[in-house]
Every structure is written in structure tokens, then in C-alpha cells.
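Note that this complex is displayed minus one protein chain, with the remaining chains in position.
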Amino acid sequence: MTAPSVKRVELDYTGSERLTMNMGPQHPSAHGVFRAVLTLEGETVVGVDSVIGYLHRCHEKLAETLTYAQYPSIASKTDYVAAMTSEFAYVRAAETIGKFEVPKRAQYLRVIVSELQRVASHLLWLGTWCMDMGGALGGGATIFLYCIRERELILDLFESLVGARLLYGFFQVGGVRYDVPDGWIASCRETVDLLDSRISEYEQMLEENPFFMARAQGVGVITRELAESVGISGPLLRGSGVNWDLRRSDPYSSYEDFDFKVPVETAGDCFARYRVRMVEFRESLKIVRQALDRLPEGPISSRPGLKSVGQTRVPKGETYVRVEGARGEVGCYLVADGSAKPYRMKWRGASFSNLAILPHIIPGHKVADIVAIMGSVDPVFGEVDR
Amino acid sequence: MAAPEVQTVAQVRAFRDARRTDGTDVVGIVRAILAAMRMTARNLFRKPVTVHYPEKPRTYPDRYRGLLALVYEKDTEEEACIGCRLCEMVCPPAVIKVEMLKSEKRNYAKTFTLELYACEFCELCVQVCPTDAIVMMKSFDMATADRRTLLLDKDRLHAIGLQHQQSWATGNKLRDMQGPPKMARAEHAAKEETPA
Amino acid sequence: MTADQARALIAERFADAQVEGSAPIVATVPPDRWLAFAQFARQELGCGFFSFLTAVDWKDQGLEVVARVDNLDHNVSLFMKTRLGPGVSACASLTSVYSGANWMEREGFDMFGIRFEGHPDLRRILLSDDWEGYPLLKSYAVDTPHPPYR
Partner (left out) sequence: MMDILLPIVAPFIVLNVVVGLVTYVTLLERKFAARMQSRIGPYRVGPHGLLQPIADALKLMMKEDVVPTAADRPVYNLAPIVFLVPCMLIFATLPFAPGLGVADLNIGVLFFLAVSSMEIVGLFMAGWGSNNKYALLSAMRAVNQVISYDLPFVFSALIPVVLAGSLKMSDIAAAQAGGYGTGWFIFYPVIGQLGFIAFIVSTVAAENRAPFDILEAESELVAGFRVEYSGMKFALIQLGEYAHIIGASFLGALLFLGAWSGPGPEWVGPIWFLTKAMFIFLLVTWVRWSFVRIRVDQILALSWKALLPATLLLLLATAIIVVWRANGGA
């Protein structure tokens, strides 16, 4: 191993009784496989070296070997917690280069599933974050189980829509693969109403709770300049006072039809990120309701159903498209050469950029704060390591 | 203008001090604590959501993507697979291997192997199948300690097809749903015309 | 600042840059102006948001380094590109301008073997330290054998 060149901060007293501690890759709050080599002075972290790549599957090389018909079902494996949005980014990139039209119904279905997916992903975030702070043997586990209980409802919806609970393969170039089954819209409405009331319950448990506030407020502050320079996106960026939501600033898939708020908090700490996500829950549910109300009739795909592997060919060209995933800007830089496979694909995982903020903000905090900050960043290692 | 560096300890402390609530609002704190405890107490009297799985199997939705299987044709009771290898080519993790057996009336699959342990249940093989031969089942429990038992050959795939309940999706149904755009568009146009 | 103003400013300051498009603006600069262009983009175009940095292997035409930055206040997007030329695998590092370039350039080094000069900590990020070869180069076949458990 090469010696890590870690930036260390100095405490304002002399002495160097430093302890190097490995947090991860197997650690209860590593959120997957993340290794942080911490330099500690007592309980205070003075330096951190993050090691990632344990889950690397070389998705970008894989994309060069798979066709536009095959890859969407693999794309869901990048961000497996919000699989719908990662498929979305890839499919949209191919559509942008090929100038394939997407029927209105497909666009609305895409919006519905992406927003439900955002709620599901945020539920998992809230649960795991509270578990990081509260422990599996404390109140955190309670909130975690409540969140999982509600997330199951959304997964049940997805299961009756596509037949799978985690990796969906719902998107295809030109539209979506599945139309809604009978009764799905009614059960979706019921679930959305139930979720709305349950989210208020989480807020009651956390919102003004002194234990929670003490852990979240003023911890892991990201200034606006740092946030932009590192390129973090999504709720983290909005928690740092930047009004930037791709659904609003760069609308795609008929997002301009819907009425929703973009929450912005200026404090930049863990609590601000929590607030942003809690508002996003509600806004996503609002979008789902609107989309269900206005779901147009019509075809779900502008292209014929898939019959063979090389059916979709994309003309020569290159593009970068981005969608607002649950964790931020999920981007796909696609270079097509006219064949059935991409020439090059770069996956901009939101978590990769978001995680890069850690070495900047962790030093100076206590060990216990690291897990709070990690949890508020909400990394998914499938997307970090790709 | 240089790129921002690591935050200093002084900064971290300043941030923390700026947001510190000194716990003066005792009434508010007590109320918040009681609110949280009331929430857990309320859930104490809710029905548990646990499903006693092996005793009470959960109901699978119609489109459930489970075990893969081969089916026989309904009327002739012949194997439906014609060994065209479309599923082999579309399979993203490349777990299907098919050899074709040429015959007079129609073709058959000479061998058909599926490495279920690497399958990712994306349903693309079902989607492309021209004869609805490969389908998915409403079951997933094939847990085993030996991954070799998950290397399925043609006979086992047919056996699974007889053993479990079939899901909704077949190749033709899926392609119908996605719809040839021309036909769907024509239908769509017709629908829009009728009320007008 | 609109995209058109930004284009005009780029044309004025970087005469040797090829500029296309407006959303996003795609600007190709020679490799020796790469760092200067990034500084210009951050300071004068206000593109403070660092989206990503990567490379494309154009086989015998060499590597192309691509970066994308945004101005979030005015919704201006800028694609920065530079062709390193055949056989060249060295490029100026943007870490002094954008903090986010740190991990992105490490990934570029990891996958393409591009040595980003001036990077404070250039080592492999996703692959293990003893990996041989640079996987995203077109010359690296998908089925390149490697010993297990590396």
C-alpha cells in the first residue's frame, strides 16, 4: 500500500498521542463497504483517508460490452437503493442521442416510479441514519424498522408493477416495459396517503427531540463554496443553501407539468439535510398524486417491444444527461458510435461525488459524529464504486 | 481563487457553537421527549407486520419474476422451445446456453442450460422468446448449499415449469403490452376521435 | 450571464478553443491551456459546480479528457474537453481549482492511466493498488485474465 497522504488538522494544544483506527470495510455503519482510516487524538478525528472500491464491478466497461437493450436492467445495479433513477439516466441518454420520442404516458409512469423510488430511498436513508446515530440496540432501530415497514409498501407496489422488488428493469429505450396492472393506481393512492401520515409520525419522533438535535445540529457543516467545488448534489447541495434541483432547473420527462416545492436550507449541517429530505418526502408524494390524477392514456413505448438483442441502435453522437436521483445528480455521459452498443459510457454516480466531501468535513469532529455525517451523506456503495 | 481545503478545527467548533441550543426551553424538551415516547407506545398497540414466512407463504403478485422454467405447448404437449438462441444472446449476465436441434417440422433445443445462481431475473429472456417457451414462476425458494444444483438443464427447467404456478408474463404478452407504436398510435388516435 | 455571453467570453479569451453548442457549451482547448481554462471557467464564468471529469479513449487518436462544470445561479453548463494526442497520458490536474477533481482524477488515473500533474495524491481509487493495466482503455480486453482474489 502506498502511504496515504492525508491532510491533518491541528488541534489547538500540543501533543501527538495519535491513534490510527480503521473504520470499515466491515463496520456496522459503513453503509456497505467503506473504509475510513482515521487518525484520532482522543475522541477527536484529525485526519481521514477514505478507501473505496470494494464493490467495483467496472460498470463502465460492462456498458461498452452490452447493448442498449441489455444495459438498463444492469444499470439498476449501480444505485441499487434507487434503481429506478439509475435506469432512467441511462435510458434517457440513449434517447437524447437517438432523438427517440417518449410517449406522454410513459413519461408520466417514469415520473411516478421515480418519485416513489425517491420516497423509498429516503425512507431507507432515514432508517439507516437513525440507526447510525441511535444504534441497532436503541431508538435508532425503532425508527429503522418503522421506515422499513413503510418502504415495504412501496416495494410491494413495484413488485405488482414489474414483478421485482429491488432491481426492476422497468425502463427501456423509448418508453417503459410495463404498463400499470388493474387496480394498481387505486392501491398506489392508498399507499401514498398512508405514507403521508406515517412521515408525520417520524417527524414527531425526531423533529424537536433534544437527543436528535444535539447529534444533528451544527455537525458536518458544508459551506456553499465547498459544496459546489466538490460537486455534491441533491439534498446535500440544497441543504447548503443552493436552490438547485434538476427537476426544476433542467426539467425532463414532463416534470414541468407538476407543481412542487424545492426545499432549500442554508445551515449546511446534518439537520439541514434532514429537513430537506423530510420536505422532499412530501413533495414527492405530491408529485405522485398529481401524476396519478393526470395519467394520460396511450402507448407506453414509442418503439416496438424488444424482440432481439441488437434491436435498438443509436446514431453516432455524444451527450451527457442527468436526472435528479434520490441522492442527487445521476448522470450518464454516453458516446455512441452508431452500433447497438455504446462506445463509452461514464457514470456520474451522485454518491461518488457526495462521498468525496467526507475528507473535507470530518476532521475536527468526534468519532460519534462521523457516523452521523456519513449517514446524512447517504452514500450507496454500488453507486460509489460502480 | 483556490479550491477549498479541509475545514479546520476552529471552523468545526464555530459551526457547532453557532447552532447550539443551550437547553433552556425545558418545557419544549420535555414535550418532545414525551412525543417520541408516545409514538413508540402507540406502535406498541399496532398489529405487528411480521409474516410467519414458511408457515404462511405470502401471496405473489401476478407479474412476479421468480424461477425460470420451460413450458410445453398447451395443445400438442410438445416442448415449446425451438432453440432459436434469442434468449442466450439477450441475457445480460450470459447465463443461458442453448444448442439447436434441427428437425423437419420445427426445431428443438438440443440442450438448454441456465445458471440460476448468476441469473438476475431481468425477464429479458422471457421478453424476447418468440414461442413463449421460457417463462417465470411465482416462486423463488430453491435455496441450496451447493450451487451446482442451481445449474439447470432442460429437463429440470421443464420440471420446474410443471411444479410451480406460472407468472403472467410471456414473450408475446409483454411485447403486446409495450405495443407496436403504429398500432397503438392508431388506437390512440381512434380513441381521441370518438369523443370528438 | 447567459450561455451566449459565456460563449462570447470564451471566444474572446481563448482564441484557440473550439466552442460549440449552448446547452451545454462544449469547449475544446489544447492540453496546455487546460488548467488556465478551468480557472477561467470558475472565476469568470462562475462555473463553481464541478460535475465530473473523465476521459474517452479514441484508440489511435489518443485520449480525450472531458470535464463538466456548471454555473448553478444562471444555469450555464460548460463541457471542457482536451485532446491529449496519441500516446500521451499526462494532463494538468484541476485539483487546485476544483476540490471535486481530486477523486475524479484518481479515477481517471485508475481507469485510463492518465498522470494528472499537480495532483496531491494520485493513486488508484477503485481498483487495488497492484492492479495491472488500465481497464477502460480500448486496448484492455474485457476478458483480460487476472489471478483471483486480487
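Quick notes on this structure:
Labels for the chains are A, B and C, by order of writing; each one numbers its residues from 1.
Note that contacts are C-beta pairs under 8 Å (C-beta built on N, C-alpha and C of every residue); 3 or more make two chains touch, one makes a residue touch a chain.
Computed from a predicted structure; not experimentally measured.
Considering the intact complex, the chain excluded from display touches A, B. Screening A:G139, A:G268 or A:P342 against the full complex identifies A:G139 as the residue touching the chain left out. Touch with the chain that is not drawn comes from one residue among A:L55, A:A75, A:L109 or A:C130, which is A:C130. Seen from subunit A, the chain kept out of the figure touches residues 19, 21, 27-29, 40, 42-43, 130-143, 145-146, 149, 205, 209, 211-212, 214-215, 366-371.
The missing chain lies against subunit B, touching residues 23, 33, 36-37, 39-41, 43-44, 46-50, 52.
Rule of thumb we're sticking to: only the chains that are shown with their structure count from here on.
With every chain reduced to the mean of its CA atoms, the largest distance from subunit B is reached by C.
With each centre defined as the average position of its C-alpha atoms, the distance from subunit A to subunit B rounds to 20 Å. Per-chain Cα centroids separate subunit B from subunit C by 37 Å. Residue positions of subunit A touching 2 or more other chains: 225-226, 229-230, 360. Residue positions of subunit B touching 2 or more other chains, listed in rising order: 3-5.
Subunit A meets subunit C in the complex at residues 1-2, 4-5, 52-53, 56, 58, 60-61, 64-65, 225-226, 228-231, 242, 244, 249-250, 320, 322, 329, 331, 333, 335, 343-344, 346, 348, 352-353, 356, 360, 385-386.
For subunit C in complex with subunit A, the residues that touch the partner chain are 24, 48-52, 54, 56-57, 66, 68, 72, 75, 79, 98-100, 102-103, 111, 120-121, 123-129, 135-136, 140, 142.
For subunit B in complex with subunit A, the touching residues are 3-13, 15-21, 23, 28-29, 31-33, 35-36, 38-40, 43, 49, 61-65, 86, 89-90, 92, 120-124, 127-128, 130, 136, 167, 169, 174-181, 184-185, 188, 191.
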